[in-house]
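Below: one structure in structure tokens.
A protein chain is absent from this complex, but the other protein chains hold their places.
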Amino acid sequence: MSDDQHGHAPRSFWRRYVFATDHKVIGLQYFFTSWVFLLIGFTMVLLMRWELAYPGTPIPFVGRLISPLLAPGGIMTGELYNSLGAMHGTLMIFLGIVPLGFAAFGNYILPLQIGADDMAFPRINMASYWLYFVGGVLMLSSFILPGGAAQSGWTSYAPLAEFNPGQTTWLVSMVLIITSSLLGAINFLTTGINMRAPGLSLFRLPVFVWAQLVTSVLLLLAFPPLEAAAVLQLMDRVLHTSFFIPAGLVVLGTKVAASGGGSPLLWEHLFWFLGHPEVYVLLLPAMGIVCEIIAANTRKPLHGYKIIVYSMLAIGVLSFVVWAHHMFVSGMSPMLGNFFLVTTMIISVPSVAILTSMIYSLQGGSIRFSVPMLFALAFMPLFGIGGLTGLPLGLTVTDIYLHDTYYIIGHFHYVVVTGSIIALMGGVYHWFPKWFGRKMNDFWGKVHFWGSVAAMNGVFFPMFIIGLHGESRRLYDPTAQIHNLPAHYWHIVSTVSAGLLMLFQLPFIINVIHGIFWGEKTQENPWKATTLEWACPSPPPHGNFEKPPRVYHDPYGYSVPGYREDWLPQNVEWEGA
Amino acid sequence: MSYAFNWGLPPAAASFAPEIDSGIALIHWAMLIIFVLWGAFFTYLLIRYRHRADVGVSLDDTTHSLKSLVPDVIVMIFEIGLIIFYAIPVWAHIKMKFPGGNEDPVELNVIAQQFAWNVQYPGPDGKFGRRKPELINFYNPIGLDLTDPAAQDDVVLANEIHLPAGAKALIHLSTLDVIHSFGVPEFRLKQDAVPGMEIPVWVKPTQAGTYELACAQLCGFAHSLMTGVVVVQSPDQYQAWLKSRAPAKPQQAAAPGANF
Amino acid sequence: MSDHAAVASIDPRAHHPHRPEVNIYVAVFVALAVLTVTTVLVSYWHLPILAGVAVAMMIATVKASLVATFFMHLKGERAFIYGILAMTVFFVLFLFILPISDQDLLSGRMTHTNVTAEAEAR
Partner (left out) sequence: MGGRMTTAAAVAAPPSEFRTGLTNAKLGVWLFLASEVMLFATLFTTYIVLRLGASEWPRGWEVLNVPLGFTNTLVLIVSSVTMVMAYAKCWDRDYKGFRIYLGVTIALGFVFLGIKSFEWAAKFRVHHFPSTSIYYALYFTMTGLHGLHVICGMIVNGALFVLSKKEWDHPLFMGRIEGSGLFWHFVDIVWIFLFPTFYLL
């Protein structure tokens, strides 16, 4: 029972690569699956961007391939637009970035960084991946299932979601995905807390591990409310209860048969109880990765390690009490608006502290502009824009105007794309040598970097302008509203940039595939980094470390005075420290 | 079309719009200043501390330095100021204090549905007629109960709101089916209409003109077509209009979704 | 599950600091039974709703803490578990208080369409 992860790797192909229990294999499974979902989600948004820029015109190339029910003559319908919108959000968040940042990087790196031989519960780990996989495939297949894909946005506000077709599949998949995340969170917490190598005290943990632990707590305690809410909405749809349906509704002239007594606002509360911590689930692993890359590439310890750690903990706690700043104009009591205004302003404090610490970490360093470092550096100003533009949205008064406009779309895409995804891409370049024992190509990495950063700004910056003009999000034909016309040409800028962004992912995809098979071979520690994952071979064998490591130092022992090298690995005993 | 700079905001046409605009402008100036200062420092660091073979690393006191909390203090003071002197009072002004009593606001019901805005004025008697969901049909989109005497003089419109300039209007916002959002960019006003609730909204239009009312919360496949007009008239014109619409019998309002 | 440590320690009781105390289990059972009877008896008084909720929830809380303390061995448990539970309870409080107070603050804005219609019909 307990010994299948010790000793040799299982020999059969199925046990080794498909139903694997080795955290490294599961990490890579998550890695590839989540990138596939990210690319699918991105493709969906390209279709949407076409519709936004050129509403009512046939989608080039692929328009004719879509069912004429959804896109007659290649022209997108409102139903298809709403489906793509809901699926884009769901795929990117629940099936893309969370599995990539939390599950893929966490699975591969966290046990290595704490010197463990595997996760605490390898088989639960496997179950976690397969639940995610099945949930994801089910979510995608909803396009061809009866009823089609969900059309109510990733937020699935009731009662719209209760009346729209396709929502049942969404809810079932969400329950699977949530269960997967819960199991993952339990596994990560147990591993990170209980299986640290000797000498690795809490304040010797790399920032990435801290980020993963806080993320796990968020998933563990914020996801169950959404799971319960999803079950309730499922009951509403399948057994015709009315948890989120009040009495006396009349939809398109037909009286709703539900018994009534439900509360649409309750769904919003329960959804955002998860929804806001989820933002930090997307962000914290990215911040952890950025910290790792910065320390290794400035050749000096992180500035304010403890401030970063305490800030992450503070973010973790506070993120549970800010959720209703998504609901200022939702009809929620304005009194509560003031409460959430205050908590929202408070949570900006730890975020600013982390960002400031990252910048001060550059000071006095010897900055190597390696490819991962470029991504980490880009994270700082771009995430900065995302954070700053959160201010007018978090402020009740200005949110009245900016709420649900393109401004908020720009804001959270700056946070999630130029924040999280940029950092995660950097993480790929950083840890790729560890995963495959080979490096990715530097030149094409730089092409990918500069192209992506330019294109991302081209996609998202116009959204601030469009938003300030007062254009709402989720409009499949913005030109149907006269007040949107003056800023419309910015949609075209955004759409063209989105196409370019897709184009600039090609070098990345080819680079990854090329790197796996033909990349330049590297040693176990190509970046001359100090944390434990670099102390085992690349790629690590089954069981990771040749002998269990012991930890003697703080995580970022760079440029330690008197030591013969400019990096002092955590597991190397040295008297002078 | 060209607006004055003003951060791209459309013209302001409600009494509280300048308060919101000044907040948006203040925050954006602050953001711009923070970002420029910060970006300059960032760029300086990148150039000054780039890797050079002959220059080593200079270690600062990383464990006990609280330097990275300094920007926090500044941000915190700015935010506390915003909360106390701006957000809370203006929020209370817009969303918590409603005109009533001696202010004698223009009252109207706005009843959203997929995908239209129904508007009900109480008429000369100042009383809204009773509405019942059972009575809703193609010709009676809000389910007005004609047996109610107060309903006899009610004015029912679709996708068209008339308001007098310079007077406060109190809108009772509700919806027949799903969540919609009452958004008029020129008023800087946005409020969701939630099924099972009647939410008060007030506005005091300052500029005569015609403004677009657009649903700002995803409400179904024709969400982007759910628009209406808000016609702000001088008080005299408004009274004249109201008189012209006051029916002997209730209006037959436009059919649901008639605007697309 | 992979409890690596167990490999090194063969004694099944290792890592299980909770020595069972059968007498206490029996006492707790009696207390639980008595409390259950009490709460049912109290309900026959048909107390006003607030008082009823207060009494019933107080008794339920006592019962739950008895189960948690003795059957789940929270008594004498590691501080770390207390930490997890304290954190959970903290978030549960917010999950309760904020949506519920929202519902309460908004009660004036709720419309009960079905009730008015029924009331009129009567």
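Read from first to last, the chains carry the letters A, B and C; within each, the first residue is number 1.
Everything that follows uses one rule, which is that a contact is a pair of C-beta atoms (placed from the backbone, for glycine too) under 8 Å apart; a residue touches a chain by one contact, two chains touch by 3 or more.
None of these values were measured; they are calculated from a predicted model.
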| item | value |
| --- | --- |
| Left-out chain, listing which of the shown chains it touches | A, C |
| Which residue of A:Thr57, A:Asn194 or A:Asn457 touches the chain not shown here | A:Asn194 |
| Residue, one of A:Ala229, A:Ile294 or A:Ile385, that touches the chain absent here | A:Ala229 |
| Footprint left on subunit C by the chain that the document does not show | 1-16, 18-20, 22, 25-26, 28-29, 32-33, 36, 39-40, 42-43, 46, 49, 52-53, 56-57, 59-60, 63-64, 67-68, 70-72, 78, 80-81, 84-85, 87-89, 91-92, 95-96, 99-100, 103-104, 107, 110, 112, 114-115 |
| Missing-chain contacts mapped onto subunit A | 1-3, 6-7, 115-117, 120-121, 124, 182, 185-187, 189-191, 193-198, 220-225, 227-229, 231-232, 235, 239-243, 258-263, 266, 270, 273, 543, 548 |
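We adopt the following convention: only the chains that are shown with their structure count from here on.
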| item | value |
| --- | --- |
| Length of the line joining the C-alpha centres of subunit A and subunit C, rounded to whole Å | 34 |
| Subunit A-subunit B separation of Cα centroids, rounded to whole Å | 31 |
| In subunit A, residues with contacts to at least two other chains | 246-248, 260, 263, 265, 331, 335 |
| Subunit B: positions in contact with at least two other chains | 133-134, 196-197, 199 |
| Touch list for subunit C against partner subunit B, complex | 106, 109-111, 113, 117 |
| Touching residues on subunit A, where the partner in the complex is subunit B | 77-79, 82, 85, 151-153, 157, 159-160, 163-164, 245-253, 255-256, 260, 262-265, 298-307, 329-331, 334-335, 337-338, 341-342, 345, 348-349, 352-353, 356-357, 359-360, 362-369, 377, 380-381, 384-385, 388-389, 391-392, 395-398, 400-405, 465, 468-470, 472, 474-478, 480-483, 485-487, 558-559, 561, 566 |
| Subunit B - residues contacting subunit A, complex | 1, 3, 7-10, 19-20, 23-24, 27-28, 31, 34-35, 38-39, 41-42, 45-46, 49-52, 55-60, 62-63, 65-72, 75-76, 79-80, 82-83, 86-88, 90-92, 94-96, 113-114, 133-134, 136-138, 143, 176-179, 181, 183, 185-186, 188-197, 199, 211-212, 214-225, 227, 256-257 |
